[in-house]
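One chain of protein is taken out of this complex; the other chains stay put.
All chains are identified by letter, namely A, B and C, in their written order; residue positions are counted from 1 within each chain.
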């Protein structure tokens, strides 16, 4: 394992120190927690957004804290959901009396820990609502199973629900628009190489020199299918195809996100994007806005995901409105 | 070699297609060239900035094209300086009658190709000035050799000279402020793993599992020293120490850039930044602004660089002024 | 068969030892069909538990279990943190006010723990989770009179091993569907350590 770290068991605390040191004008850490909040938190009478999850997905989630997006990010151990007490600290730190909205990615751990925190908060009289993001079409969507994972599409939820709250939306309105994003966003990912959690020191899986893993998550879990490595065009076809199979985007307008998982150069993301745009154009799907870069990573995994969000006028306006989060400036 | 590409010999053209498709509202490609310019180029009566170099350093340089930064980026083959005809095309495409300013990184190839283009432009009556960026303290600064390389500090030149031009600075004024940045910026890098140029398919060098390379450039060239891998704190000491040895930053204000070379997770960059900030604080150097992320990469190389720019009031103001470049929004 | 404060503490210590010894093994099991952190999570949690309990004085078993619950809840994270946290919290509540814990009390405590975990995890038996170990152990405690600790161990072990052939429908392993078959469930193995340690402590106490 080759990493720029000190104590592999202290990476999250060390990271947070360096993070708030980088952006002291906009972020602060709640003392003795792994919670990062807006410098001006709590913002009175604004619905506050709290998200988070395991660390290792940077810039998610702390990079999305800022006016127009999140009020707090709760940073768990690497790839491990944060504990309820930490989420509760975040809720208390940002509550501005208009209620707190939780953006949760659909993993058993995240859901349980955030829900327990919500119970603690409600017991103290704080109004809490939530959305559970499950955009990953690689996983079957079934009520009898854990269901779909939340991956890069979550960033659209942060952006759009954050903008709604910023514009004075009520807790119900914020929830309504977040639900709308979740209903309209789909993602699909693939990997060329695994990643190594610092505390474990071992690669998450092994792939031969000519193999790729399709339907990968963002925690180094194995994907749904192992295949011979393909060209960028074929990968674009496969990822986009799976998304379009899942939801009908015909004659709609979309936001596209081509997300790098960690070590895939931007060059390759742009090459992939070229083909994604061609595919959408062929199908008569109009692209309103495109995001190419690292938005939801999996440490130094090589690979990418494609996300499509179907837009209406409300979503477009909220997507375009100002954000001051360090990792998502609009 | 595991990469998301189609034809390894066509990666630059394929990348540019996907890049302008991603940002159609702000970028356009000059037809039949590898030149990316602002959508609204040429901007009349504004000094135009042209930069570029080999590809593989994304978001450099095309990601820095936009109001407030560059007018054009000339994209060479991977790690290979672009040819004079391409640079000349860029100059012609952005010249708005106030002169064209070239930001060149100090590599023999870049310098020669850009200078030849400047000669072609001058022959056509276009006024051209230039700056040669040489921030890398890993390399000895001597007039008898090639001299220092230009690395991540170049991004500060783009930002600040770009802002000066944006505010109506004359060609001479833009050159003066660019020279000031170059005089005040120093960088130093290190790598944990090599990178692979798509057309070559072979890693640029080999490093054992417990080795790191200090004083690395951004083209996969070997560094100046090979060492046993160290902790983040030790790496911060080494990189920052080398910079502080080279220039006296005592009681000055600085901008800090902690730049990832490609596959180093943001988590590690922030861990490094934590220690860099401590070191600067100890020395009484005040940090005005910090940038942590991937600004000047070397494909999927693992590693990082640290840059320090000594600031005065003019540089602060220009650093803070608006930029609409996709990869550098302020 | 009776559990006092000293034995409750010893139960937790033995469990911690097992977890620390098998940290890598638990992570490797989780790696195969999950995200490879179960050993790291449990080791971090039980390390903190031991630090807490070894520096505290306890009057009742319930108090011990409560500290275990709160510490696990705050230190484990992931899926297993809230589940084990809930389990110990329910056991603490169920044994509240009791001087010592009989087999009957334990059966009731484990029943409530299991209920709590099922609710928390929206899981039921047969989904390849730690529920598959807790369920038969709970039934055993409830049904057998004059139970031999050895039987707890055997029941937990058999149940743990049986998770190998189940297809996961809850937890991360569910993403793999059929591919999850043929691997042990990591959480079931850590639950087995818990009951194995309990049995050992009960045996020694006899």
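What we mean here is this: contacts are C-beta pairs under 8 Å (C-beta built on N, C-alpha and C of every residue); 3 or more make two chains touch, one makes a residue touch a chain.
Note that the structure is predicted; figures quoted are calculated from it, not measured.
So there's a chain missing from this view; which of the remaining chains does it actually touch?
The undisplayed chain, in the complete complex, is in contact with B.
Touching the hidden chain in the complete assembly: which of B:61, B:219, B:275 or B:310 does that?
Only one of B:61, B:219, B:275 or B:310 touches the chain omitted from view, namely B:219.
Out of B:42, B:66 or B:84, which touches the unshown chain?
Of all options in B:42, B:66 or B:84, contact with the hidden chain holds for B:84.
Which residue, B:199, B:230 or B:330, contacts the hidden chain when the whole complex is considered?
Selected residue, touching the omitted chain: B:199.
Going by the contact rule already stated, which one of B:113, B:154 or B:277 would touch the omitted chain in the full complex?
Spelled out, the listed residue whose C-beta touches the missing chain is B:113.
State which residues belonging to chain B touch the missing partner chain.
Residues touching the hidden chain, for chain B, are 9, 54, 76-86, 107-109, 112-113, 116, 138-140, 144-146, 149, 197, 199-200, 202, 204-205, 217, 219-222, 224.
Convention: only the chains that are shown with their structure count from here on.
Please report how many Å separate the Cα centroid of chain A from that of chain B, as a whole number.
Computed from C-alpha means, the inter-chain centre distance equals 29 Å.
Taking each chain's centre as the mean position of its Cα atoms, how many Å separate chain B from chain C?
Comparing mean C-alpha positions, chain C is 54 Å from chain B.
Averaging only over C-alpha atoms, locate the centres of chain A and chain C and give their separation in whole Å.
Here the centre of chain C sits 32 Å away from the centre of chain A.
Can you list the chain A residues in contact with two or more other chains?
78
Among the residues of chain C, which ones contact at least 2 other chains?
There are none in chain C.
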